[in-house]
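A single protein chain has been omitted; all remaining protein chains appear in their positions.
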Amino acid sequence: MKYSFKNDYAEGAHPRILEALVQSNFTQQNGYGLDDYCKNAENLIQEIINNPKAKVHFVSGGTQANLIVMSAFLRPHESVVSAETGHIFTNESGAIEATGHKVHGVETVDGKLRPLDIQKVIDVHQNIPHQVKQKLVYISNSTEVGTIYSKKELQDLHQFCQKKNLFLFMDGARLAHALTAETNDLTLEDIAKYTDAFYLGGTKNGALIGEAIVINNENLQKEFGFHLKQKGAMLAKGRLLGIQFQELLKDHLYFDLAKHANQKAMKIKSAFKEIGCEFLSETYTNQIFPILNQNQITKLSENFDFYVWKKIDEEHTAIRIITSWATTDEITQLFVKEIEEL
Amino acid sequence: MKYSFKNDYAEGAHPRILEALVQSNFTQQNGYGLDDYCKNAENLIQEIINNPKAKVHFVSGGTQANLIVMSAFLRPHESVVSAETGHIFTNESGAIEATGHKVHGVETVDGKLRPLDIQKVIDVHQNIPHQVKQKLVYISNSTEVGTIYSKKELQDLHQFCQKKNLFLFMDGARLAHALTAETNDLTLEDIAKYTDAFYLGGTKNGALIGEAIVINNENLQKEFGFHLKQKGAMLAKGRLLGIQFQELLKDHLYFDLAKHANQKAMKIKSAFKEIGCEFLSETYTNQIFPILNQNQITKLSENFDFYVWKKIDEEHTAIRIITSWATTDEITQLFVKEIEEL
Amino acid sequence: MKYSFKNDYAEGAHPRILEALVQSNFTQQNGYGLDDYCKNAENLIQEIINNPKAKVHFVSGGTQANLIVMSAFLRPHESVVSAETGHIFTNESGAIEATGHKVHGVETVDGKLRPLDIQKVIDVHQNIPHQVKQKLVYISNSTEVGTIYSKKELQDLHQFCQKKNLFLFMDGARLAHALTAETNDLTLEDIAKYTDAFYLGGTKNGALIGEAIVINNENLQKEFGFHLKQKGAMLAKGRLLGIQFQELLKDHLYFDLAKHANQKAMKIKSAFKEIGCEFLSETYTNQIFPILNQNQITKLSENFDFYVWKKIDEEHTAIRIITSWATTDEITQLFVKEIEEL
Partner (left out) sequence: MKYSFKNDYAEGAHPRILEALVQSNFTQQNGYGLDDYCKNAENLIQEIINNPKAKVHFVSGGTQANLIVMSAFLRPHESVVSAETGHIFTNESGAIEATGHKVHGVETVDGKLRPLDIQKVIDVHQNIPHQVKQKLVYISNSTEVGTIYSKKELQDLHQFCQKKNLFLFMDGARLAHALTAETNDLTLEDIAKYTDAFYLGGTKNGALIGEAIVINNENLQKEFGFHLKQKGAMLAKGRLLGIQFQELLKDHLYFDLAKHANQKAMKIKSAFKEIGCEFLSETYTNQIFPILNQNQITKLSENFDFYVWKKIDEEHTAIRIITSWATTDEITQLFVKEIEEL
């Protein structure tokens, strides 16, 4: 069977997580997120972001996190601004709209939203009350095309949102990958400081499932549990989520796993570069988008699986390679070797 | 620390499930429920219910299963009939209404709906189109008060629903406990035959998380995946759900675990009976509701945890005791001994 | 053709309203409720209720008023408490649930909610956050069974709601009839003082269409226009609503019309009383519910139309007679004569 570089959730969980599950298995715990592990994991996050007043809620997946946050934060007439490449805009089967809110998709060059992009949406929605009111800005870091926000960019967004009375929410499905990219200058504390809420992705970084929603804005914390329950996100065995994050957040495991994934991606990127490849976007995280010709794609496909992403011209197409915490040195070297032979 | 009889999800998972997770951990699998384990588990269910055309979808929890099923099956003007004790009516924070549908709560003596109960709701909703149209009947087996449906009762409901053009849906959070109760005369094949859809609960029967939605009515199977995705229920690592059900459905584990829980409950029930206790309802599953006086409750609370359920009169109150696959002989005997000493 | 006592919207509009439409027809006005007539009507209401800070919005009908108010006032996890006879609970085709909110129906003796009724609902919803949070109390005055609230009753509700942090909303589809009933001791100013919002019904009191939503609680006024628009309630020719209320609120017309309807109903009630009839409920507004035997119903049906309301016993059934601003002396006398001959 071919080795898959299609995504970062093809394997189970990091062995330390399984081990923690086994060790804690017969300890009785309260249900619905009131267990010791969730509490511990919340404390660990509060410490890392240096905000003891932040509230943390654990859910199963990213779409769930996104839809609950927006349903809880917004009134019926309020809308969301997202990049057109944003996960909520194209890949969540209308999850946000199903909670009643419009999502504005903005075309961007690199998957990142900037104040001007948001201002443009606001500018064409001044016919009050005939048009929805923009209220939440949705960004992903790393983005769906592998790019990351710089500290300056996030600060600018923060200031803009404060000024315009907009909530800033960060989808962190691959936040660890962003924060451990070689070009990154943001910390988790910065993220918490500059957003109203964000989530720390677990599923794509070594957990079986799990995303940790962190609500920094105290006005948005109230009665959030009702929304978790109402949308079917409150697990009876919330311990499953708590124990995983407790383990991930110990000894830097969470960041080490992402760094590992990034390094593998950078090795593969170098190999592509050396044979003269160009890339769809310049990325330093665990997603790379090399542009190949058809022969090259066919050849690489013999032993490896990946997504054929976007046609560039008659002869060239970008593919997507994703590495993960589970990508081994061995498989990386095999792949690099095949690239060199292209 | 006290031993808890508060619920059947206080521990992790049955060791065979953890073992299966560990064994399969590094096998790469497709995401979003397209893995081998989900496929295998679906096949196992199709075999047990003797219906190769049934479709199976795995989700994280019961509220999620309920809300997705109803959102997918119903048009906006259609409503749900439930017992007033039904989980969707009182304990899911308005999850069904949040998808736009009214739920009618019917008072029952024992948590079970009968054709006459449903007919009464229909009778007072004949002012078309000023009133909602009843379209789905929601029942739980075992019910929220521990009782179970007999074959005759389910057949009657089935025939009634067929005649009235209603969908019949069974919440099976504790279905295994119902099917292994000593008074039960239903099989899983019967359940599949007489309902349009139902779910097999995993969370309360030894899984970490997981419920298997089974759609028998072919008209309701179409495009169900969109609804899973839209409601945030489609796990990237769907394998986590598949592998658990694959393991549970091998060698009768699923039924053995529930039977074990029921037997422990029956032992405890006998002990209460012998000291002359009455019960809130006559149950043969893993939930019992003995009626005690305040002294007895205080005494029992010293070493054990349980819910104080319902005040009966000035002196007496019903408590709820729930056993599970993880309830040991040892703890049961300790508890029985304390009961005998009351 | 038979004369109909089935409802109070069988005719068009009071002639003064048609006259006002004709007179103002060619005056150009702004659209969407920004016309002079809506402004004038708002001012007139503010004066009558002695609250210049109240905001008034005009919509086409009662269901529309109810659903917009609740959608605008409530967060997704908040619910509504209503009498089981409440219009929103049974006769609006799930309009409130379609906006995502659960409505609790409470059994009452006379269609009126009392603090104790609401407290009972709250008492069984203490399992936070697994159950919805009660946030709005919906009452109708006059009620769907023709009864009215006394000043004391409304004050009690007001105090209870204040204490429990609940919004109090009054459906005033037949508010004018309540306020002009001979047993009434409330004023419109009282209504405004003791509720967070209410609406003044026009459709059932001489207008072609139109209900005036009055929001007294300033916290609930913000951005209400968006909700009107989003739910399709903002008429391009809002002037149609404004001019009607402007006319109704001049020279006491609004109250005179309702008083007229009530008086006709009381005449008919007397006639039924004199032949020894009992009534389903004791009403002093434009709805009466005399209990007749089958022969009497058949006889009365020859020349008059009305709803057969509720079976009382093998021989007796309550009917519903509704009078309106358009019920003439002549027809009332004819009907009374037929009653006397029963």
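For this structure, a couple of remarks:
Labels for the chains are A, B and C, by order of writing; each one numbers its residues from 1.
Please note the rule applied: a contact is a pair of C-beta atoms (placed from the backbone, for glycine too) under 8 Å apart; a residue touches a chain by one contact, two chains touch by 3 or more.
It should be emphasised that the depicted structure is a prediction, and the values quoted were computed from it without experimental measurement.
Of the candidate positions C:113, C:235 or C:265, contact with the unshown chain belongs to C:235.
Set against the missing chain, the residues B:55, B:87, B:114 or B:227 yield one that touches it, B:227. Touch with the chain that is not drawn comes from one residue among A:31, A:76 or A:172, which is A:76. Residues of subunit B in contact with the chain left out of this view: 32, 71-72, 75-77, 99-100, 128-130, 132-133, 223, 225-230, 234.
In the full complex, subunit A makes contact with the omitted chain through residues 76-77, 79, 90-94, 97-103, 124-125, 127, 129-132. Subunit C residues in contact with the hidden partner, per the touch definition given at the top, are 1, 3-4, 7, 9-13, 15, 18, 21-22, 24-31, 59-68, 92-95, 98, 203-204, 208-209, 226, 229-237, 239-240, 326.
Please note the rule applied: only the chains that are shown with their structure count from here on.
Averaged Cα coordinates give subunit A a centre that lies 34 Å from the centre of subunit B.
In terms of their C-alpha centroids, the spacing between subunit B and subunit C amounts to 43 Å. The distance from the centre of subunit A to the centre of subunit C, each centre being the mean of the chain's C-alpha atoms, comes to 51 Å. The set of subunit C residues that touch two or more partner chains comprises 76-77, 99-100, 129-130, 132.
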